[in-house]
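A short worksheet on the structure shown next.
Every protein chain of the complex appears in place save one, which is left out.
When the chains are written out, they are named A, B and C in that same order, and each has its own residue count from 1.
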Amino acid sequence: MSSAPIAAGGKGSPGARSETGFDPELYRRFPTKEERPEGELAELERVWQAPRGWRLLTAVNNNYIGTFYVGAAFLFFLLAGILALVMRVQLALPLQGVLPQETYNQFFTMHGTVMMFLFAVPAVEALGVLLLPQMLAARDLPFPRLSAYAFWAYLVGGLCFFASLFFGLAPNGGWFMYPPLTSTAFSPGINADFWLLGIGFIEISAIAGAIEIIVGVLKTRAPGMTLARMPIFAWAMLVFAGMIIIAFPAVIFGTLALELERALNWPFFDPTRGGDPLLWQHLFWFFGHPEVYIIFLPAAGLVSMMVSSLAKTPLVGYRLIVLALVATGFISFGVWAHHMFAVGMPRLSIGFFSAASMAVSVPAGIQVFSWIATLSTGKPSHNVPTLFVVGGLVIFVMGGLTGVMVAMVPFDWQAHDSYFIVAHLHYVLIGGMVFPLFATFYFWAPMMSRRPLSERLGKWVFWLMFAGMHLTFLPMHLTGLMGMPRRVWTYLPERDWEITNLLSTAGAFVLGAGILLFLVDIARNFRFTTGDTAGNVYGGGTLEWLPNGLYAARSIPVVTSRDPLWDQPGISEDVEEGRYFLPGTATGHRETLITSPLNAEPQFLQIMPGPSVWPLFSAIFTAGFFLLLTVQAYTIGVVSGVLAILCVLRWLWETDRVVEPARVDIGAGIQVPTYVTGGSTHGWWAMVVLLIVILMIFLMALFSYLYLYGIHGRVWVSPPATFWLAPVLAGYGGATGLALLARRLLARETSTLWSPATNLIFAAGTLALGWAVDLHSWRASGLSPESSGQGATVYGLVAHQGMVVFVALLYAVYIAARNSRGLVSRPRNTSFDLATMFIAYCGVQGSVGALVVRLFPGVV
Amino acid sequence: MTVAVEGLSGWPPPVLDPAGPYAGSVTALTWVLIGMAVAVLLIVLAALYIALFGKGELRRRLGGEKVIWILGIAFPTVVLTGLLVWGLTLTRHLSAPAAEGTALKMRVSGEMWWWRVDYLDEAGSTLMADANELHIPVGRTVEIELVSPDVVHSFWVPQLSGKLDMVPGRRNLIRIQADRPGTYAGQCAEYCGGPHALMGFMVIAHEPAEWARWLARRRAPPAAPTDAQAQRGGQLFLAAGCGACHRIAGTPANGLAGPDLTYVGARRTLGAGILPNHRGTMMGWIGDSQAIKPGNRMPPYRVLSAEQLEAIAVYLEGRR
Amino acid sequence: MRAWLLLLGGMLVWAVHFFLLYALASLWGSAAPARIGTGLVTAACLAANAGILLLCVRTAKTHDAETVIGWPARLGAPVAALSLVSVAWQGLPALLV
Partner (left out) sequence: MPATLLLLAACKPPPEGRHPMAGADAAAGRAVVERVGCGSCHAFPDIAWPRGAVGPDLSRFASQTMIAGRVPNRPDLLAAFVRNAPAVVPGSAMPAMPIDEAEARDVAAYLYTLGAE
């Protein structure tokens, strides 16, 4: 099947106006003139209807999941905020006894962990789920069940994780969990395991969301919405998701390694046995610093959108803002070691980490002045969202300036780990994320609520929060310069720290009062609805303000500008009347239009899955798996894990079905296929992203191996004899070859003995064989994982490979099962394609891993 | 009113009140950075004010892409280049080794939750062991090896230098110097679990001659006690097993797990910088240090009677 | 693909530069080989960045913003310029620290 629906005289060259061969002239057919058939809208509504009653739990529509998601994230914000208030009471005066030492240590660990992992990242991801489809005029995100799964795993897991506090089992090693403090020798309880395994599902959830967002932004934009016309928020979320894909694997590998050290005594971080505590710091901060921008960029994207709407003028410097987002996405990966200026690194490395830390502030400056320029160009209205946007901007600039200060190495040596840093990071995060988030609440609430939030209360909320914020954190700069280190549960009177601390505590309560008042506003005015919303109160120009239902816009407009609602007169009515793409349902299923990544040219119609209970169940079992392992209930933990896998397979079973008719009219006589395979499908993109995640985890394991080699290499033992490489590489290479062959075989079915599906099982089997030989050769060589850092990292790589081999086997069996039920279409099939891709990748990864750990120590 | 006056007692904060060159150059940088931050903040605030409330030409001029190029790109690039050059140069300066043979060499080991202090000779072997206090001569660079046997700690005396971590398995080198005599507070700056908050120490800078006398005296252990109560205390100290963890030179007590107590009576503080050191607090600490510093490694000695406690305290008080 | 390369080229050079410097300093600390290596890598990356910047500017001149690579080239130019500054800064420590 061709993916080019209507050719405009062959595929264009890169210099052409068309990316896929779609003729842009066709856009001129819209808006259409003819009457829409009776009952079309009712049919659309029926198809997209959300389940009612308790079945709402099975809903997958982004309106519902997005709202739940935002709500849950905000709940964790409140919980972590309460912890902060109690801590502030403890620190109000020296030698207070409100919280005992151990409880305080748990409180600050949980405050940081919950704010970062359970509030900030999920909150911005939630906003993506909620707002992106509408902004892009997609019917929903490309994998609605995946977002439902991500949400439920996060909610169930997050609540259980938080509950550990009530049993005194909460982690107490600080949110960055430095070993050896967090290894079994110094943290024998299960508190640290709660952190390590508890964070596991947050990582899964974040990565699931990132896949969703990347594919959503690149593949489901409204036709004509080229890269240059994308709402800034979509750009921000694209960079955000890309950063998650690169950054999270570092913390995934780190947490796995530390858990392996704790549970199985593999000494990744133990300096007495060839590990190194600083390896953790590198892994953690390679994730941890980008994390800050992962939180900030989406919020900055929203600010860019709001500034333009509130000033009623197009964003000034759109291209520069995109530049800033992209540059931040990259450079933020070059600053991780500025959290480690005081660990005693070579001063040359310190130098260029300092330089990168400076460089990353330039994009922030670009955005700030772009916002100011936009406000100057237009007529900014003085309402609550404006207050929050401007207030947040001031706070963020202050945090950014102290950020430049601590990027200066000599100053950082003084400020590092003191209250100056506490002040700095709260300024950045509150100004960069929390205030924009509140602006977002006020700005976009009318999109989902019957009534907008109150302007009168909102102003009180703002001023209380703004004043409280400064009163809390401004004095902390001084407290830090006075020598108060962070993470102290109390301090002695003779240090003269009480005045500034008392001010900070007072401020915290003012800030808290503002947030309390916001809850009052929500309770009084927020009434969730998907139909009769308050609408475009602030006059936004982007597509989320089109008339909306659960199906998003009635018809999907052709976009010719960055602010279509301002520049394309009549667009709202035309959309509402169904005069654009896909005014109803073309196949009787849920569906969305898949477009090309650069120019958003229509490619095909994707059938979307509806409500299902399986994402919910698999999420519950996933969370169960991690939490049961934490409390050392291994048997039911593993059972829970198996159940989670079964539920995922069950949910996937219903997807990837060929539907009739094969080509449909998506409006104005333009026909697209309903089933395609290959590089333009959303599944292909998702698999590529997933493989990048796996590759990054692999690279992190390799990095750890090389890093420890650099420190302890002289005492490393020699690898297994080279002849072992032959069967290992044969197994891995054979798997890749067989997998690629399977894809070719699919077109021509021969016999059941060597059907394409059987071939795939052979491929996975060969892979497993190669892996088994690999593992065996290391065991035979006498190196054990407990013996040294070399053992830990080598077996870490082998274990990682073992995990993907396991998935490959599962995958092959799953495809065979689909095949036996006649669900594998010929000559091409998406599920089949993705399985071959996965197995082929596994073979390559295995070969590289096997080669490096055998050859490297010998060569250097 | 009182509050305001009291508030000033914390001024100037240690980071801005350096007592030696390693902190002093950073203080200068700090002031410049503060100035830079305030100036930029004022520019942004002024621009915001114009954007929100301004009128006419000024506001119009602020409205184009040009302002992003000038204020958002060119201006930061120039300022940051300058700062970067200064910062890097200063970093080199601060990490340059002292001239051969001039520096006093010490080793400080951060341990959960106290500081092991060794005075080293040129060859690096220990001249004298102490804990929780560093005595240094004024005007001389002190090169301190920082190590840790357990978890990551961080050595920080704001008035003398920035901080440097003590990482298990590694050996870091920090330089401090005091140019005026005095007592400078220090504290562990890297969260190290449990009573991290109560892990302080102090650096006491003496005039060189006085320091030399001090060191000479310290090279030999204090005289054995003569008074009966103290003698009994010494016997009890050994009988109670204190010597398993603590060392007192010249006696059979030679434990290395806890602080060296040879000169414990001369220390300013007990429990790593948290309590004044006198007979009363010593008794409280020995009797139940867990009530004072929860989680610390010393068990409570509730079996000792009041008389026994006092005798031990008297004995230790005399180790000076 | 060409569009993405124009758009991200500058930053990809930045990434290569950064991680090479990290590798150099990990191998040789602050010693001479690391300094010389840093200088060479920096010079090469500055040249690469200048090349990408030039390519973007030329593409932007010949292709209007509505073409598939026109706008990416217009975005790629400032990206490469920022990367240029950033690479230069990262090279400074070899001379100053």
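By our rule, contacts are C-beta pairs under 8 Å (C-beta built on N, C-alpha and C of every residue); 3 or more make two chains touch, one makes a residue touch a chain.
Not measured: the values here are computed from a predicted model.
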{"item": "Touch partners, limited to displayed chains, of the chain removed from view", "value": "A, B"}
{"item": "Residue of B:Asp121, B:Glu207 or B:Glu307 in touch with the missing chain, whole complex considered", "value": "B:Glu307"}
{"item": "Residue among B:Gly56, B:Gly101 or B:Pro276 that touches the chain left out of view", "value": "B:Pro276"}
{"item": "Interface residues of chain B (partner: the chain not displayed)", "value": "2-3, 5-6, 270, 275-276, 278-281, 283-285, 287-288, 291-293, 300, 306-307, 309-310, 313-314"}
{"item": "Chain A residues touching the omitted chain (full complex)", "value": "93-98, 490, 493-494, 496, 498-499, 502"}
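To be clear about the criterion, only the chains that are shown with their structure count from here on.
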{"item": "Of B-C and A-C, whichever chain pair has more C-beta contact pairs", "value": "A-C"}
{"item": "Between chain C and chain B, distance of the C-alpha-averaged centres to the nearest whole Å", "value": "43"}
{"item": "For chain A paired with chain C, centre-to-centre distance based on mean C-alpha positions, whole Å", "value": "27"}
{"item": "Of all residues in chain B, the ones touching two or more other chains", "value": "77, 80, 84, 88, 91-92"}
{"item": "Multi-partner residues of chain C (each touching 2 or more other chains)", "value": "85, 89, 92-93, 96-97"}
{"item": "Complex contact set, residues of chain C against chain A", "value": "2-3, 7-8, 11, 14-15, 18, 21-22, 25-27, 29-30, 34-35, 38, 62-63, 65-72, 74-75, 78-79, 82-83, 85-86, 89-94, 96-97"}
{"item": "Residue numbers on chain A that touch chain B, as the complex places them", "value": "100-102, 105, 172-174, 178, 180-181, 185-187, 271-272, 276-278, 316-317, 320, 342-344, 347, 350-351, 354-355, 358-359, 361-362, 365-370, 372-377, 380, 382, 390, 393-394, 397-398, 401-402, 404-405, 407-418, 478, 480-483, 485-492, 495-497, 499-500"}
{"item": "Chain C-facing residues of chain A, complex", "value": "12, 14-19, 226-228, 319-320, 322-323, 326-327, 329-331, 333-334, 346-352, 354-356, 358-359, 362-363, 598-599, 707, 710"}
